[in-house]
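Not every chain of the complex is shown here; the ones you see sit where they belong.
Letters A and B name the chains as they come in the text, with residue numbers starting at 1 for each one.
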């Protein structure tokens, strides 16, 4: 089976930034994205400086995209960081994956 | 800590193909799977040719399995591609992970 390397970029953040992250992804050239709602807590990006002694879980969303171009992945990462890392409201990670159809991403 | 390499295979697609994907995974020898409902949009596999100027998010599901055998991972990938890539209804990626109990997968 022949596979091709692509980059998966995932952002876990409060839901209010979802539209902004998606816009960055689309403008950078991602052909699509998906998102999954969940919860999270702690210094994982969610209000760590205002953390009370007992913290409620925050409603979060994981937004992810797969792009075949490393340059596109980096553009997304840099723009998300510039737009949303100041208020500590996002966790982001990248890793390589294998895909079968590179022209799709 | 001793770890072993396994392959994680993830398929993000419209929910209507979930049962078919799961059947392929089980017949290939995956010992289990998990799935997570979410949303998605764009050419990420979802009706790109009929995309209107304003697109609603589609309800999607991510189905994933971890298998210790690369051959099993490739069988799943090839069969999912053969069954569901024709209508652009699936995104699929694979990557290596570390697990503690290879006999479990």
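Methods note: a residue touches a chain if its C-beta (ideal position, glycine included) is under 8 Å from a C-beta of that chain, and two chains touch if they have at least 3 such contacts.
Because the structure is a prediction, the values reported are computed rather than measured.
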Per this structure file, total copies of the shared sequence (2 shown): 3
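Everything that follows uses one rule, which is that only the chains that are shown with their structure count from here on.
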Distance from chain B to chain A - Cα centre to Cα centre, in angstrom: 19
Sites on chain B touched by chain A in the complex: 12, 36-46, 48, 60, 62, 74, 77-78, 81, 85, 91-95
Touching residues on chain A, where the partner in the complex is chain B: 1, 3, 6, 8, 22, 26, 30-37, 65-66, 95-101, 104
